[in-house]
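Report on the structure given below.
All protein chains but one are shown in place.
Moving on, here comes chain A:
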Amino acid sequence: MSNQQLTLNVQIRDGYRFASYYVDATGDNHELVGALKLFTQSTEAQQNIIWGESKSGKSHLLQACCAEVANHKYPVSYIPLKQLKVYGTEIFSGITSHSNFIAIDDVDEIVGDKEWETALFNLINNTRQRGQRLIMSSQENPRYIKCILPDLASRLIWGGSYQVHALSDEDKLKALQARAEQRGFELSDRVLEYLFRRYPRDIESLMEILNTLDEQSLIQKTVITVPFIKQVLD
């Protein structure tokens, strides 16, 4: 395992907390977030899986769970398979004897690979046997994920299964405003309209853009306007 192999291209993002996950009180994800909060507060052995389309906020929620559990001083393990699959099933070794709370992101990444499916199957069995908490995420509804091992397929739906609903455009606007307010600035309607017209409209990309604009506006000591956005992003 060379050092170069281990260097990950992980972008700096902040605020993967429940507080920074936008959820409308009457929205589809309200119950999901409530259930996940309860899950992190409980010490009962449980398993959950959240699923939804790409960039709907699953990684954010999984990491928010980790942060919440870590606050109670329990070791947690967050394993984003999209990034870590390349390093082999060894990344699972020892995890169950080590962490109280395990989060496996992007389960779909390893479906179809027998070695990986067996490793995940063993991990789920071990967490059950040891009374630990496990949360996973997938893009596909876990009931319909086509695993090679039926033993794994049935275990994916063993616990609670929750859909992460992608935000509507209206909710994305509210989410951006809410995040900006948390950071202590406001976004004008014109700025929001410009962002929505010119850049990818998934919430993850929009939040990344907001982070960049925030950082640059602090450095340049200026407010965020359309000309400023053009200068920074184009």
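Here is the rule we use: contacts are C-beta pairs under 8 Å (C-beta built on N, C-alpha and C of every residue); 3 or more make two chains touch, one makes a residue touch a chain; residues count from 1.
Convention: contacts and distances are computed from a predicted model.
Comparing "Benzoyl-CoA reductase, subunit C", "Ion-translocating oxidoreductase complex subunit D", "Chromosomal replication initiator protein DnaA" or "ABC transporter ATP-binding protein" against the UniProt entry of the hidden chain yields the protein name "Chromosomal replication initiator protein DnaA". Within the complete assembly, A:A45 is the residue of A:A45, A:I148, A:A178 or A:V226 that touches the hidden chain. Think of the hidden chain as still there; on chain A it touches residues 1, 3, 6-7, 10-16, 31, 34-35, 38-39, 43-46, 48, 59, 63, 66-67, 70, 73-80, 84, 87, 90-91, 93-100, 103, 118, 122, 125-126, 129-132, 141, 143-144, 150-151, 153-155, 157-163.
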